[in-house]
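Comments concern the structure below.
For this depiction, one protein chain was excluded, whereas all remaining protein chains were kept in their positions.
By written order: A and B. Residues from 1 in each chain.
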C-alpha cells in the first residue's frame, strides 16, 4: 500500500479505537498536546502524580514522556508509568526536550532510555546528538551542523530503538528501514511545542500499527501535512497555532494524499 | 422571572462586582480557565502554594477546585483553601476530573467531599458515577451508559449537595429542584478543558445568587449558549476555542435569550 493510504488507515484506526494517550509532559505544551490528541480523535490524559502514574499508564494505549520542564518527582512518575507500560506492552515515546542544554536533562533522558523499554525516541538533531555525544543545543533549540541522518542512525544503534530526528526533513531510523519525511512547514518553528506535538502524534500513531518506525513516519508525515495546510497564506504564529488544530481535525475529511515519505533501506 | 432574564441578571451582577475567583486547577486548562473568567468580567487568581492558599481563598468570592493534574501538595493546598472558604461562607465548586480512572483521583475527590463544605460538584457521568460506585471512565472521558439524571440524583443524595452532571443535556440536581440544561455544542467535546471551564463558570455564577442549583443551571446554560454561538459555521477546534472566549465576552452585548433550562421538580 502507498504511504498516503497507510496514513489514512492509521487515522481511521485511531478514530475507531479512540486510544487513551497518557502524557507526562511539560507545562508549556500540555494544553496544545491535549488539544492535538483530541483533534486526532484520540483521548488525552495528563497524569503526573507518582501515586497514579502506573495505574493510568496500565489502562492507556500509549505513553508519551516529555522532559521539557522536568522535576525529580516527575522522573519518579515517568519511571513508574514506564514500567507499567512496559509490563503491558504499551508503546512508550520519549521526547528529550533540551537534552544537551543541561546535565540534568541529558542525564535524565539517558536514565529513562536505560531503565525503560522506550519504543521511539524523538528530538531535534541537537537533542538526539547530545544523547550520543555530539549535538549542540541552545535551550531547547538545535544549533550546530550535524547531519540529521547520521545522528538518527547513531542513536538507533546506541539505544537499539526507533529514532526520529525532526527538522526540515524528518529522519526516522528503524531497525531495517530508514524513512525520510518531507512534510511540514517552517512555520512550525515559530510556535512553541511543535516538536512536543510531533512526539504526541507518534504516540497516537503507535497505537494504530505494529511497526514503530513506519508508524512514526506516518505520524510525522500526517502532522506535517496538517501543518502545510495550516500554513497556507503565511499566517502569523497565533493564527497558525489555531489553524494547526483545525487542520489536524480536518484530516479525515481532507484526506492524506499529500503525505510524502521516502523509504531508504540501509545499503 | 424567566431563565434568560435570570441569566442576564447574574451576568450583570458579575460585571458589577468583579468577583475574585480563586482556582486551584490542573495545568492543562489553567490558561483557558483564567481567560474564561476574565471574559465573564470576573477576576481569576491561581494560587497553589500551601503557604498562601488559605489567605487567597479568604479574600475571594468563590473557590474552584479541580483535580485534573493532582499532586499531594495540591491536595494540601485545596484543604487549606477549602477550610478558609468554608469559614468565610464562600461557595466551593469541585471538579473531580478523572475520578474513576485511578484510585488516587477517586479517593482524593471523596476526601475533599468529606472534609470540605463543597457547594457544587460537577463532572461527567463517568466521574460522578465513580464517586457513588457506578460510572465508567477512560482517562478523563465518560464511557458506559448510565443515565445522567440517575447519577446526579444519586450523588446529590449521597453528598447532600448540588450536583451537576454535564453532557449532551446537563442535569443539575438541587435539594428541591432538578434543572435540565439544553444549551451547549458537540464541539465542546473536541477541545480539552471544556468541562473544567464549565466548572469555573459555576464558580463565577455562584457569586451572583444564593441558590446553588439555580446558579449552576444558569451558569451552564450561559456557557453553553456562548458555545452554540462559537460553533456556528462548524469551525475546527483551534478556531472554536478562540471563538468560545470571544462569545463569552460578547454575552453582555449579544444577550441571553437562547438560554434553555427546563425545571423538573421531584415527583
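Basically, a contact is a pair of C-beta atoms (placed from the backbone, for glycine too) under 8 Å apart; a residue touches a chain by one contact, two chains touch by 3 or more.
Predicted model, so just to flag it, every value in this text is computed and none were measured.
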| item | value |
| --- | --- |
| Among B:3, B:48, B:104 or B:179, the residue in touch with the chain that has been omitted | B:48 |
| Missing-chain contacts mapped onto chain A | 26-29, 31-32, 68-72, 98, 101-105, 138-141, 189-193, 235-239, 241-242 |
| For chain B, the residues touching the chain missing from this view | 18, 20, 22, 27, 30-31, 34-35, 38-39, 43-49, 51-52, 55-56, 59-60, 73, 241-247, 249-250 |
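By definition in this document, only the chains that are shown with their structure count from here on.
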| item | value |
| --- | --- |
| Chain A and chain B: spacing of chain centres that average the CA atoms, whole Å | 33 |
